[in-house]
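Here the structure is laid out as structure tokens; the discussion comes afterwards.
In this view, the complex is presented without one of its protein chains, the others remaining in place.
Note that the chains take the letters A, B, C, D and E in the order they are written out, and that residue 1 is the start of every chain.
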Amino acid sequence: MSDLQTGMPSTRQLQHAIKEKQEVELKLVTDDLIVGKVKWQDPDCICLVDHYDQPTIVWRHAIAYLKPKS
Amino acid sequence: MSDLQTGMPSTRQLQHAIKEKQEVELKLVTDDLIVGKVKWQDPDCICLVDHYDQPTIVWRHAIAYLKPKS
Amino acid sequence: MSDLQTGMPSTRQLQHAIKEKQEVELKLVTDDLIVGKVKWQDPDCICLVDHYDQPTIVWRHAIAYLKPKS
Amino acid sequence: MSDLQTGMPSTRQLQHAIKEKQEVELKLVTDDLIVGKVKWQDPDCICLVDHYDQPTIVWRHAIAYLKPKS
Amino acid sequence: MSDLQTGMPSTRQLQHAIKEKQEVELKLVTDDLIVGKVKWQDPDCICLVDHYDQPTIVWRHAIAYLKPKS
Partner (left out) sequence: MSDLQTGMPSTRQLQHAIKEKQEVELKLVTDDLIVGKVKWQDPDCICLVDHYDQPTIVWRHAIAYLKPKS
């Protein structure tokens, strides 16, 4: 992974979510809400997987916010 | 924190809000309004926590403006 | 202020507005219209204050245009 | 003007419009349509003036397209 | 291809989709949904082709997310 800034809090929180298999909600600038577990992150994208293990690759520029699944 | 430009007024105001546990309103480009205390900032994101201490990680590119909670 | 390009016309007009305490209108990509005096600018943000001296920190990426208050 | 790439066709067309006092239409990502003569450009912004010589400073990131006034 | 970061998971998943001729769904920030096989990617764009082999060149900045065709 080339440019991922592993020292940033946001990167570390995502790494934590990956490790702990936490469910999260991603609100997108399109108003879509994507719910799932974080599978991986890279400098451009974050990948969530749903209950059927289907992946959705979300571009970071399209993310408004991330919350733990309530 | 790699690239946070601590000399910029906007960064300093956010650091001030973190230290003083100020409540702020973040208006997003999605028209969402997120209210809470600023927990941390990094070059990509700002984290707010609500009254139940639940975090919301907001991407800076999605922020329109920030105001003190009125 | 690290990267503010003080030679650019747009930066200079904003500095002029700060010095002259001009009222301006900022139209945002959210269609919000923020009216006030420009308090400060940095490479990421522009801060307006309203009649009650309440600040609004606006991210530049969210600005569509700026006009003198009509 | 620090970074304006004067060799680019888009920059040159704008310089031409400034010199010739051409009226143009700027369509913004907010769907606003700004009509006027181009007064100046810099790497971040383009300034149009209307019939009353009132300026509007438009951020480039908010521009969708530019056409000669029809 | 100048800057394509071939080590990133998102780039590799797209290369995999190209090689395997997988159908994918691209959700755009305009809310358009483009369905097709990934033909190529470069640092700015991703090209999908439909059943009639007609190409659509999609700019990455306009992509919200990508999913395998369900």
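Definition applied: contacts are C-beta pairs under 8 Å (C-beta built on N, C-alpha and C of every residue); 3 or more make two chains touch, one makes a residue touch a chain.
Please read all numbers here as calculations on a predicted model, not as lab measurements.
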In the full complex, displayed partners of the excluded chain: D, E
For chain E, the residues touching the chain missing from this view: 1-3, 28-30, 32, 34, 40, 42-45, 47, 54-59, 61-62
Interface with the unshown chain - residue positions in chain D: 5, 7-10, 13, 27-29, 31, 60-61, 63-68, 70
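Criterion: only the chains that are shown with their structure count from here on.
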Interchain contact steps from chain A to chain E (minimum; 1 if touching): 1
Components of the interchain contact network lacking chain C: A, B, E | D
Rotation in the CA alignment of chain B with chain C, degrees, nearest 5: 60
Euclidean distance of C-alpha centroids - chain C vs chain E, Å: 38
Per-residue overlap in chain C, given as positions that touch at least 2 other chains: 28-29, 61
Chain contact topology (line, ring, star, complete or other): line
Inter-chain touch pairs (all): A-B, A-E, B-C, C-D
